[in-house]
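Each remark here refers to the structure printed beneath this line.
Omission of a single protein chain aside, the complex is shown with its protein chains in their original locations.
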Amino acid sequence: MLISEIRDYLERFFGNVELYGASGVVITGPAKIEEASEGHVSFVSNEKYLRYLEATKASLVIVGSSVGIGEYRTGTSFIRVSDPYTAFMLLLQKFAGPRVIAEPGIAPTAVIGKGVRIGRGVSIGEYAVIGDGCSVGDHSVIGSHSVLLRDVCVGSDTTVFPRVTCYEGTIIGSRVTIHSGSVLGSDGFGFAPQEDGSYLKIPQLGVVEIGDDCEIGANTTIDRATMGRTVIGKGVKIDNLVQIAHNCRIGDHTVIAAQAGISGSVTVGRYCMIGGQAGFAGHLELADRIQVAAKSGLSKSFSDAGITLRGTPAQPMRDQLKQEALVRGLGSMKERLEMLEAELRRIRQG
Amino acid sequence: MLISEIRDYLERFFGNVELYGASGVVITGPAKIEEASEGHVSFVSNEKYLRYLEATKASLVIVGSSVGIGEYRTGTSFIRVSDPYTAFMLLLQKFAGPRVIAEPGIAPTAVIGKGVRIGRGVSIGEYAVIGDGCSVGDHSVIGSHSVLLRDVCVGSDTTVFPRVTCYEGTIIGSRVTIHSGSVLGSDGFGFAPQEDGSYLKIPQLGVVEIGDDCEIGANTTIDRATMGRTVIGKGVKIDNLVQIAHNCRIGDHTVIAAQAGISGSVTVGRYCMIGGQAGFAGHLELADRIQVAAKSGLSKSFSDAGITLRGTPAQPMRDQLKQEALVRGLGSMKERLEMLEAELRRIRQG
Partner (left out) sequence: MLISEIRDYLERFFGNVELYGASGVVITGPAKIEEASEGHVSFVSNEKYLRYLEATKASLVIVGSSVGIGEYRTGTSFIRVSDPYTAFMLLLQKFAGPRVIAEPGIAPTAVIGKGVRIGRGVSIGEYAVIGDGCSVGDHSVIGSHSVLLRDVCVGSDTTVFPRVTCYEGTIIGSRVTIHSGSVLGSDGFGFAPQEDGSYLKIPQLGVVEIGDDCEIGANTTIDRATMGRTVIGKGVKIDNLVQIAHNCRIGDHTVIAAQAGISGSVTVGRYCMIGGQAGFAGHLELADRIQVAAKSGLSKSFSDAGITLRGTPAQPMRDQLKQEALVRGLGSMKERLEMLEAELRRIRQG
């Protein structure tokens, strides 16, 4: 790809794009500024990486408005855009090209049930098992060894990586990505205690619904609802090894980091950010745009949109930091207490 | 299913069942009281849902002894039983019907090893791999893509969902359910530190044994014993993404919530309840009926049956709550300390 082609490509997104230096050089791929060599395109968006600019061997560097171009060596061209990070991402995607998860068409070893509807341009990988009554939308990919039990509905342009299980009735939107090892629609963890101390399984009759544009990480589990639906909203991004229990509702564009666990019937608002290893008790409600720090343990609902929570039990950031500071200061509190006691002894004796 | 048939069905379990209203109406399925429409059966067992009774469109509501039937609209029939929740569960199961995890019989693509014994009415799904010397009891189901390494023994009426791995020698009881992605019998995490700082793997020669009537969630891992058995007792219910390490013994009818982690050689009593994301250090012993709050970190054994533990390091609930209250009160303690200091200054200055 020529530098001039990169400029033209970025102009489609940014309008105003300035090129400094040679435009006819061939760019073969992206690299970090400190590791780039000839033929690479790189970028600088953070001031702390400016120091690498002088010595970089990259043939092209994407920069923002604050970089003085004139100062650097002639072997490197520069493209200046308003947001060099996003520009570089677009180039990453461009260089990556389409990813082949399964060959086009239906692999001869795939098992397709009765009454399955398959759209145009669908790829179904080796040994995939598509149960009776499933549907797979146009241009979607079902990776090898993935299992869809009956009546699973997959939208269009969705990618299911190899070795994913969708239990019966799972509904997956369009432009969704589901990584390997994830299990959607497994039974909610519901058991009724009996008089003899044993448990009776509560039938789990609901389903899981994944909105458009979601991404679900590897080995994540999302349980079906007892009745009705466990709902993952549009554009939700879920990392690896996350647990989402039955009847949860995760609002649109919320992000959930690895190993977080959300108990049954929790409602999380839109645009929230849940940190890694955070845990939620059951039946809580979180307002929109709430941020939950990693490892926090939530034991109650929070209705103030946009707040940040931290600690176990979790409380608003300011309160939690104050409390943590008081705990750190306990040693000096104890010393002051001892001084007071000594002084009073002197007064008594005195 | 007619309302009269539902009454007859529940009478088998509860004996004394009273029906109010029409008995000839067809019920098509279950629903929550606040979402039910015509043809649905619902239930009210909790007082806070009583408010939905007036407006519900359900054709049948299961209630307990405290609800006054006369007050509600004529379009709804009522069945009164001693335990409406359990009654509704029985109906849920009835409406759900038998679940098809794999078609009856052995799928043509299943690979069956040498010397495998398969009982009557067994279903083995597409691409399942059953190793040499395995046995599968009557009416059990092995989901597609599940892999049993050699000498795995599965009881009767057990359901193994798709994409489960059982390592060699795993023993699974009867009426057990194992969800997708779980791994039973993987090697215990045992390594002997060598003088050069590297590790020598300790061979893991034991097995995993799962008792009758257990349920194991999705993507849960249970390691084989180094020698002997890792034992999951009868009726134990384990949620998703739980880790149970080598040589653990989990007592009968204990419940373990998602993402809990139990280190090697821990013994948990019977009828315990382990909260989500709780963690146990190795070699601990817990008495019967102990409850462990979510996110707790256990660093020692507890021999008092029936206590509740919480915190990291975990301690009995009362002590932990007292300690948490003291921490929350640190701000006011500090103020009181400052007032004392000020007063003593005044006294000094006299």
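The first chain written gets the first letter, and so on, giving A and B; residue counts start at 1 in each chain.
In this section, contacts are C-beta pairs under 8 Å (C-beta built on N, C-alpha and C of every residue); 3 or more make two chains touch, one makes a residue touch a chain.
Only a predicted model underlies this, so the values are computations on that prediction, with no experimental measurement involved.
Undergrad: Write down which of A:L2, A:V26 or A:L92 is the residue touching the left-out chain.
TA: A:L92
Undergrad: Identify the residue among B:S42, B:T158, B:Q259 or B:T308 that touches the chain left out of the display.
TA: Spelled out, the listed residue whose C-beta touches the missing chain is B:Q259.
Undergrad: Where the complex has a chain not shown, which of A:H283, A:K300, A:R318 or A:K334 is the residue touching it?
TA: A:K334
Undergrad: Residue-wise, where is subunit B in contact with the chain that is not depicted?
TA: Per the touch rule, subunit B residues meeting the hidden chain are 111, 127, 129, 145, 147, 149-150, 163, 165, 167-168, 181-183, 186-187, 189, 191-192, 197-203, 205, 219, 221, 223, 227-228, 241, 243, 245, 259, 261, 263, 277, 279, 281, 297, 312-313, 322-323, 326-327, 329-330, 333, 336-337, 340, 343-344, 347.
Undergrad: Using the touch rule from the top, list residues of subunit A that touch the missing partner.
TA: 30-32, 35, 85-86, 89, 92-93, 95-96, 99-101, 109, 125-127, 143-145, 161-163, 177, 179-181, 213, 215, 217-219, 235, 237, 239-241, 253, 255, 257-259, 270-271, 276-277, 294-295, 324, 327-328, 330-331, 333-334, 337, 340-341, 344, 347-348
Just so we're on the same page, only the chains that are shown with their structure count from here on.
Undergrad: If you average the CA atoms of subunit A and of subunit B, how many Å lie between those two points?
TA: Each chain's C-alpha centroid was found; their separation is 27 Å.
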